[in-house]
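The complex appears here without one of its protein chains, the remainder shown in place.
After this line comes subunit A, so read on.
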């Protein structure tokens, strides 16, 4: 562990250390202030106005008008529900699958490196590539998925053009891409479980299930929770996959909150309303991130 304070050596080095720290840290912080904090503050200001990016003209102050309109909007409630279904469905599925794969891999002695590498491929692909390619595979007419189902005698499924199936497709594709993420972190946790614990347990003739429940799970759980929270935050802000795979459709059945913000901002040009909408989303993200960081911090201190 690197200690924070360098040894005091006379009086000048200490002073220059502070100068060095400022000189090294402030450029990075300045860039973040300019590109992250300032824009958010601007959005905060716009959220109290009726500004429109196309109409131009001066922005009129409307107080909390945008916020009350959004919180009362049935449309927004529907998007919130869609987002919730998606987050719970996708992250839930990924967790179960990812952990299971990690558990199976951790029990193998040979071929572990190869298996891990194979499973990790989807995660590294761009959402654009993933979205486009699944769109092709899920095509109702010439998609390979329906083709395979057809040879099993299952009729063509309109994956992306039916209200119910479209959200399921979205969840399936996201699960395909991000199961490796959970798997990777779960595997890291599983391989960190000290071997002697298992040895002690097998001397005691503990059952496999007992060992899993009392040794594996408690030790892997903290790390797994980190992965789940991380995925939940990412899933909550999902935009690109929706944009490519379904474009929110059919109807509005796959519109997530992020996608709706985009429509209000860039298709409706209600910049003020969209900013308020965005700020509300940011608040949710801040709460989730705080949760995540607190937990991470606790884990590190243990």
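Just so it is clear, a residue touches a chain if its C-beta (ideal position, glycine included) is under 8 Å from a C-beta of that chain, and two chains touch if they have at least 3 such contacts; residues count from 1.
We take it that contacts and distances are computed from a predicted model.
One chain of the complex is hidden; its UniProt record names it "Carbohydrate ABC transporter membrane protein 2, CUT1 family", one of "Signal peptide prediction", "Carbohydrate ABC transporter membrane protein 2, CUT1 family", "glycine dehydrogenase (aminomethyl-transferring)" or "Iron dicitrate transport regulator FecR". With the whole complex as reference, residues 1-7, 9, 13, 16-18, 20-21, 24-25, 27-29, 31-32, 34-40, 42-43, 46, 53, 101, 104-109, 112-129, 131-137, 141-144, 147-148, 150-151, 176, 179-181, 184-185, 187-189, 191-195, 198-199, 202, 208, 211, 216, 223, 226-227, 230, 233, 236-237, 239-240, 243-244, 258-259, 261-262, 265-266, 271, 274-275, 278-279, 281-282, 285-286, 288-290, 293, 296-297 of subunit A touch the missing chain.
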